[in-house]
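Reading through the structure tokens given below for one structure.
A single protein chain has been omitted; all remaining protein chains appear in their positions.
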Amino acid sequence: MDKRIERFNVGRDTKLDQHLVQFDCIASIAHAKMLQKIGVLSGAEFKRLQKQLAAIIELDKKDRFELQREDEDVHTKIENFLTEKLGDSGKKIHTCRSRNDQVLVDLRLYSKRQLLLIIRDLAQLCSNLLKLAERNEFVAMPGYTHTRPAMPSSVGLWIASFVESLLDDLQLLWCAFDLNDQNPLGSAAGYGVPLPIDRALTTKLLGFGKVQNNVLYVQTSRGKIESVILGALLQVSVDLGRLASDLILFSSPEFNFVSLPEQFCTGSSIMPQKKNPDVLELMRGKTAAMLAYFIQTIDTIKSMYSGYHRDLQLTKEPLMNGLHLARECIDIFSLVIEKLQVNKSAAIKGCSRELFAADKALELAQRGLPFRDAYKVIAESKFDFVVDAVKNIKGKRHLGATGNLGLHNLRQRIAEQKRKVQKEKNAFEKKMGAVLRL
Amino acid sequence: MDKRIERFNVGRDTKLDQHLVQFDCIASIAHAKMLQKIGVLSGAEFKRLQKQLAAIIELDKKDRFELQREDEDVHTKIENFLTEKLGDSGKKIHTCRSRNDQVLVDLRLYSKRQLLLIIRDLAQLCSNLLKLAERNEFVAMPGYTHTRPAMPSSVGLWIASFVESLLDDLQLLWCAFDLNDQNPLGSAAGYGVPLPIDRALTTKLLGFGKVQNNVLYVQTSRGKIESVILGALLQVSVDLGRLASDLILFSSPEFNFVSLPEQFCTGSSIMPQKKNPDVLELMRGKTAAMLAYFIQTIDTIKSMYSGYHRDLQLTKEPLMNGLHLARECIDIFSLVIEKLQVNKSAAIKGCSRELFAADKALELAQRGLPFRDAYKVIAESKFDFVVDAVKNIKGKRHLGATGNLGLHNLRQRIAEQKRKVQKEKNAFEKKMGAVLRL
Amino acid sequence: MDKRIERFNVGRDTKLDQHLVQFDCIASIAHAKMLQKIGVLSGAEFKRLQKQLAAIIELDKKDRFELQREDEDVHTKIENFLTEKLGDSGKKIHTCRSRNDQVLVDLRLYSKRQLLLIIRDLAQLCSNLLKLAERNEFVAMPGYTHTRPAMPSSVGLWIASFVESLLDDLQLLWCAFDLNDQNPLGSAAGYGVPLPIDRALTTKLLGFGKVQNNVLYVQTSRGKIESVILGALLQVSVDLGRLASDLILFSSPEFNFVSLPEQFCTGSSIMPQKKNPDVLELMRGKTAAMLAYFIQTIDTIKSMYSGYHRDLQLTKEPLMNGLHLARECIDIFSLVIEKLQVNKSAAIKGCSRELFAADKALELAQRGLPFRDAYKVIAESKFDFVVDAVKNIKGKRHLGATGNLGLHNLRQRIAEQKRKVQKEKNAFEKKMGAVLRL
Partner (left out) sequence: MDKRIERFNVGRDTKLDQHLVQFDCIASIAHAKMLQKIGVLSGAEFKRLQKQLAAIIELDKKDRFELQREDEDVHTKIENFLTEKLGDSGKKIHTCRSRNDQVLVDLRLYSKRQLLLIIRDLAQLCSNLLKLAERNEFVAMPGYTHTRPAMPSSVGLWIASFVESLLDDLQLLWCAFDLNDQNPLGSAAGYGVPLPIDRALTTKLLGFGKVQNNVLYVQTSRGKIESVILGALLQVSVDLGRLASDLILFSSPEFNFVSLPEQFCTGSSIMPQKKNPDVLELMRGKTAAMLAYFIQTIDTIKSMYSGYHRDLQLTKEPLMNGLHLARECIDIFSLVIEKLQVNKSAAIKGCSRELFAADKALELAQRGLPFRDAYKVIAESKFDFVVDAVKNIKGKRHLGATGNLGLHNLRQRIAEQKRKVQKEKNAFEKKMGAVLRL
């Protein structure tokens, strides 16, 4: 093949595939075990393959199994390594599989681990946010609508709103997790194989939730599962970006309800006085990157015929970028939230009298004046009432209001998430380890 | 307000809000019942309001409650109607709520019904596809990769792959359904109210799965829930678009594996011989519209500060368009699939000898030749083997392969979906009706 | 054809095509004239056709030529009308053309007029903005970076920056205008016709800048030209959305540099004190709609084979929506800018001492201290200098700085735009009229 074409075809695969080495080895061992069971490999052959694949994992950990462009991809490099070391046994391992299902199984395992780490870290970020909300449960601050002071709010309400949003995102992440947790191995090039391979066995060995049954669907789901994962991550990203937006505004001198510690701020090359919230702006800005990853992925499969096409290979990069970006943002945001300072007095002082107009109208309504008339009465007053902001927010006692945020309930939901992800993660890592000791 | 500005502000709301009339009335009755419970309304006042709201629903059914631009929006029109009819009781109904939570509750109920109908119809489309797969379970056809003949496949495998994909989409739809099934009522403008409203009561009356707790999160979730719904619909859309792509190609004279009945085809204004698959091309093309709806929605909330902003109002149109589009496409596709003709002999005849090369190599591998060597042997042969395509596809017996598609299992999964959606739908409609008889 | 399929196929075309009636008639007259020239129609036949087509335009103006779904599309309805009125002459008019090039010529003419109106109105908006900048050329206000006060700025600088940006957008609009200004007529279904049609003649009659030559490219350019137009409009939209963002922030009580007159503000249903900038929020929010139109259009043609496909029909709606949206937003924004109040004293008062730190460091640098050392000196000072903000901004005299904005130059550039668009518009409307009097 022409060298320039080859370079174009390989693109960034060499770099991306490096992250798949261990999963390719693990899936190869499971596949080999299955081949042994159906008689394609002998027990001794399996053992030799397992040993060499385990050795590759160790080399990779020490950065001594580095892919080069000439290797084409991770699958070829590993197969060549095995063939070189083991001769015929190496040549046999590709029996009953294709690079198509091989890359899929690698990506599913890779995504599974990444999603578990993301879910774990996101639950931790929720904890950090919850702590912040708890510490400031009854710190009054102005609530805004239309970027205009609207009604009394609280730091607790504000921060807890993001916890609840992220908990909803976790549902989406688990849904994506489940769709990803299907074993594609054994679909080969999308049309199966004529040998009686045991897909249930590899599913069990690799700890997948179930077999992804229809062998053609396995191929069509390339890019689809990726877009489902990125779609869920996008919701997380949007939430973090919006919290970053809030923090940028509320930490500006005009508002000053919160402060970012100085070691998180950036200076200007020409304005000596500047303390810029670059970290928050990047957090906000990276939402656009996540959206781009999502669109690239879904757009690749839109209108695509059934079966494998090389375009699908290009979904690897946005998937990996997206998973990496999500982890990084969650991690950094946890740090930011830990150190965020709430300027209580400024927040309370920001609660000007106008904020209480609606409450005053409702008070009149409660005493029997029709609400629309009460509204007019207050509108025509000069808002010359005296109000205790903290008392006001504590006084709102219905479900989800400032005086009844249900933080305890959030704590429980987070704890459940942590338990669930820990359990799944333990099970996953156990399976990954067990394959090496079959 | 300046007239031009008013027109700009109202935009297409008048038209869209017409679809919300009944839900606005139903939610208003539930809200009024709750106001009665906490003493804001008397029993008699509630009854009068309930009666008038029920009357509006009847008027709307007869197209006699038509919104005009001067009405501003559905909420104002209904409130004005009540005030005109009932005086002070009408003026009281807006106590403890805002148009912000009112439009949210309307949209959640609207989306809930639409999603139930979509899920129901999608399950039916799955049934139709499954029947097609069953009728053609062992009809051999070429399987493609890279738009090149690759391996033997079957009409059963091909069509069933879409059933499995749509079943995965149903998981996403249920996940979106659950996030949407939270009661926003009582959040008012996003900061709650000072009266002890009973949000659990309205939740029960309206049949929501749970209260959406944090009152600020309720507002921030506007646009978010919409984008989650559209994200799930987008996956359905992509699947339908890809099936349409396949059908366009496979019904072309060069392939001719399937035919679209003539009454579904369109002629040309100048080419007398043309039979064009416009319906399929539009199906394929509408994926781009769904993607656009999704992007508009998520892009509206990206980087947006907490709390209500008028931009959010603009997410109503893509949401409603997306739900409508999904229903229409599913409905039309059901029809197409019912009438689709499979050209069995053409499909089988399409299976040229080259398709069996991989299987032949695997046969050699099964007899002990290392796969890589077997591959070379076959590559150098002239593919001069004789193959019975039907026997070949029947002979692939592992999970999900052409000889073992697991159609029975798909049938069960579809049946479960149908049961579940029927149950949810009955419960929902019962609640909607019960509110009128409180 | 099945009725449901027909309804699905027609979609919103009936409604959209109504806007194309006059252009379809005008292009049909030009086409008929050409047919006369090459002998397909007699002079008398041409005259009869011209008369009937002119009559349709008059009917349409009076809303008496309303398309119904049964009409299929504007082309068929007009052809049927002509055949009914004129018999054989009507049946002849479709000679040497296809609906494919017919809809293209309609859309090009429609887009041409819309673009001319948009360019005209945008130049006017630039004038309004420039007047605002001139009136406030030396009104000091804080300049922000990172949503943090950074350096002294001026209302003049701020507003004029948008004029300059919109002038750049006008270059993009003219570029889109030029690509749109190519005559597609005569390409028929994308493969030409065997008769010696005279495409130069219809080009001249319809006033197109040139023939779009390659008949297949004409078809492939469907959706492409649309996306080029929408891409240019998107830049306008982003600019308006960003100005709206600025205005929302700067008119908030925390900043208060500008005020939106009360008749442009919206109240709240529960907060009597609220004056909300809904019109600006919608302006900001509609950018997402424009982005969605662009994406839908480009995404429709992405990876599409050469030649006409029915999916292309779906680009009509986002194109028309986008052109309409642009006109509406520009119009409304002109109004807003006319009435916008600048709160001069608040703007000047906002210029706190820290803003001048960089200038102070530069002063030291000018006196010979290396800038990096000067920076440190100022950073360690307490910013306890006294500064006259107005004098400061006037003192910055280099190109494009607050003391030398070059507003005169902008005025000239706007005037040129106005002249150019007026000339093009006159020429266009003259051609449209002349066709009726051939």
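To keep things simple, chains are lettered A, B and C as they appear, and every chain counts its residues starting from 1.
FYI, a contact is a pair of C-beta atoms (placed from the backbone, for glycine too) under 8 Å apart; a residue touches a chain by one contact, two chains touch by 3 or more.
The model shown is predicted, which means the values in this text are computed figures rather than measured ones.
Participant: Considering the complete complex, identify which of A:269, A:341, A:412 or A:426 is in touch with the unshown chain.
Facilitator: Among A:269, A:341, A:412 or A:426, only A:269 touches the chain that is not shown.
Participant: Just to verify: which one of C:96, C:270 or C:347 makes contact with the chain not shown?
Facilitator: C:96
Participant: Touching the left-out chain: which of C:59, C:346 or C:362?
Facilitator: Spelled out, the listed residue whose C-beta touches the missing chain is C:362.
Participant: Given the contact definition stated above, which residue among A:4, A:382 or A:437 touches the chain not shown here?
Facilitator: Per the contact definition at the top, the residue touching the missing chain is A:4.
Participant: By the contact criterion defined above, which parts of chain B meet the unshown chain? Give residue numbers in ascending order.
Facilitator: Interface residues of chain B facing the absent chain: 145-151, 248-249, 252-255, 268, 270-278, 281, 295, 299, 302-303, 354, 357-358, 361-362, 375-376, 378-379, 383.
Participant: Since one chain isn't shown, list which residues of chain C touch it in the complete complex.
Facilitator: 40, 83, 88-89, 91-96, 100, 143-147, 150-153, 157-158, 160-165, 168, 171-172, 175, 178-179, 186-200, 211-221, 224, 227-228, 231, 234-235, 238, 241-242, 245-246, 249, 284, 287-288, 291, 295, 298-299, 301-310, 358-359, 362-363, 365-366, 370-373, 392, 395-402, 405-406, 409
Participant: Mind pulling the chain A residues that touch the left-out chain?
Facilitator: Those residues of chain A that touch the unshown chain are 1-2, 4-5, 8-9, 11, 75-76, 94, 97-99, 188-189, 263-266, 268-271, 276-279, 281-282, 284-286, 288-289, 291-293, 295-297, 299-300, 309-314, 318, 328, 331-332, 335.
We take it that only the chains that are shown with their structure count from here on.
Participant: In whole angstrom, how far does the Cα centroid of chain A sit from the Cα centroid of chain B?
Facilitator: 24
Participant: For chain A and chain C, what's the span in angstrom between their mean Cα positions?
Facilitator: 38
Participant: How many Å are there between the centre of chain B and the centre of chain C, using C-alpha atoms for each centre?
Facilitator: The answer is 33 Å.
Participant: Out of chain C, which residues touch more than one other chain, so two or more?
Facilitator: Answer for chain C, listing residues that touch two or more other chains: 268, 270-271, 276-278, 281, 295, 299.
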